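A single protein chain has been omitted from the complex, and every remaining protein chain is retained in its original position.
Note that the chains take the letters A and B in the order they are written out, and that residue 1 is the start of every chain.
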Amino acid sequence: MTDRKPVYLMTPALAWLTAFMVVPCLLILALAFFRRGIYGGIVYEFTLSNIALVFDPLYARIFLKSAGIAGLAATIAVVIGYAAAYAIASMPRKRQPILLFFAVLPFWSNYLVRTYAWIVLLNREGLIVSLARAVGFDGDLPQMLYTETAVVIGLVYNYLPFVILACYAPLSRLNPEIHEASRDLGASEWTTFRRVTLPMTVPGIATGFVFVFVLSIGNFVTPALLGGGQFQMIGNLIYDQFLTANDWPFGAALSMFLIAIMMGLLTLQTFASEKASGQQRAEVSDD
Amino acid sequence: MTNRSSLRFMLLILSATFAFLYIPISVLFALSFNASGLPTAWTGFSTHWYGELIANSDIIGAALNTLIVAIVSTLAATLLGTLLAIGVEIRRRKGRVLETVIFAPMIIPDIVLAIALLSFFSMLDFRMGLHTIIISHTVFNLAFVCAVVRARLKSFDWSIVEASTDLGATPPITLRRVILPVLTPAVVAGALLAFTLSIDEFIIAYFTAGSGRDSITLPMQIFSMIRFGVTPEINALAVLVMTLSVVALAISQRLNRGRLPGQ
């Protein structure tokens, strides 16, 4: 194959990505440094005020709040997801693909529908309340829908399958003899998990965490539906700047921060996996 | 690794996880056949709400729009993404910038890509509608097709390309008779994945649809139904949409995993 051929194979797709992703994203980057017109719209005049506004306590608080919710959702999802992946990996080899398939299947159904299912469950006239009434509970039930808890549940529910997938990958690649070697050398089951299995599967955990965190912090569907507009997350804030407040430059600045957070986390995650795979390579060369 | 008590514990974890994953979906499924349509009481089996659905012209219109968007953007993305994947994997040198550009559409938060495209189209005074949704969906769809095809190419024995040349074939013949047929299952799997993503995609469609009622897609319709007054027919709609994407995905998985020659 000559070296010219790949270029013309790639050209149409790269042109598409350039026109409809790279350029629009650069546009947003530029937009963040322009001034907002008095009646909305954009005044082409350089300013740092949009960037400064992101650090305004009012908005910084929303950022922190979003990060808090995203972090909580990611942590819970990783704990459940890792446990589930570990359980799948300890089942007989032949059963694992089908278990994994069913663990991931919900991920491919519509996001809105999955979120809506929780409205049905958590609703004031919803299934959980009805069940409580049916077993004879008459007291006051706390508000479940339109709370932070509901948002966190929704995020965990939606992204859990991906975490299972991400954690299963390194777990299934573990050589069972390494586990046995650790037991043979006198380590308990728990010590083996803590000192051998867990460190070797850090990349999967990191991938799962970063994925849930990034998707959650920029999410606006779940807060809008399960949070009921009770509080704002960055996603909703950006949405508002573009569709209601009509302050595009500020919305652009918020997006840039979102991207910055995401890239920072992805770099950390790459670092974590490289470190862990380095360890694995060292283990291979030792034997 | 699996003595009796730890095996029982693992089974417990699995059951709890699957219950968490499937109970909400199952509830929707059951509700869609509940005559009253309300979660409070089971009043008998009925397909009444599915009938309502078919009679609702808004929903049928939105469903048609979704199909148009999904089919056209999937076709475009499959063509562009497959060629891209082949081009990238043939190259011996991998560029970091290139990798980032190809990877980006899959990880950029939807909301960011959505507003970027909205700004882009409106600044160019591009009239928005179904066509802008199609253009936008093609962006991430082609990245996913490319990823699936590249995964197949990683295990692809490139020496068959040289073998084809050695036996007298020109590069276009080799592409048509050797590379593409071997890649077909992966290409179809990628296309089905793209199709699934496209029929489910909400945020980007919402921002790039313009203001006309005639470019509303099914997820947009579902969103407004959920937000502004839940009607029981949404349960039936939810079940249909869910089934459609799961079926497409199941086929895609099967094609990608089942009997791939040379793997």
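Basically, a contact is a pair of C-beta atoms (placed from the backbone, for glycine too) under 8 Å apart; a residue touches a chain by one contact, two chains touch by 3 or more.
Keep in mind that, in the parts below, contacts and distances are computed from a predicted model.
Between the names "Sorbosone dehydrogenase", "Spermidine/putrescine import ATP-binding protein PotA", "Sarcosine oxidase subunit delta" or "Ion-translocating oxidoreductase complex subunit C", the one given in UniProt for the chain missing from this structure view is "Spermidine/putrescine import ATP-binding protein PotA". Of the chains on view, those touched by the hidden chain across the whole complex are B.
Note that of B:Asp58, B:Glu99, B:Glu162 or B:Asp214, the residue touching the chain absent from this view is B:Glu162.
Among B:Leu7, B:Ala35, B:Val178 or B:Ala250, the one in contact with the hidden chain is B:Val178.
Residues 157, 159-160, 162-170, 173, 177-178, 181-182, 184, 261-262 are the ones on chain B that touch the missing chain.
The rule is simple: only the chains that are shown with their structure count from here on.
Look at where the CA atoms of chain A average out and do the same for chain B: the two points lie 18 Å apart. Chain A makes touch with chain B in their complex at residues 1, 3, 5-10, 12-14, 16-18, 20-25, 27-28, 31, 80, 83-84, 86-88, 90-91, 97, 99, 101-103, 105-106, 108-121, 123, 125-127, 130, 157, 160-161, 164, 176, 179, 189, 214-215, 217-221, 224-225, 235, 238-239, 242-243, 248, 251-252, 255, 258-259, 262, 266. Listed in rising order, the residues of chain B touching chain A in the complex are 1-2, 6-7, 10-11, 13-14, 17-18, 20-25, 27-28, 31, 38-41, 79-81, 83-84, 86-88, 90-91, 98, 101-102, 104-105, 107-113, 115-120, 123, 135-136, 138-139, 142-143, 146, 161, 171, 196, 199-200, 202-203, 207, 219, 222-223, 226-227, 230, 234-235, 238, 241-242, 245-246, 249, 253, 257.
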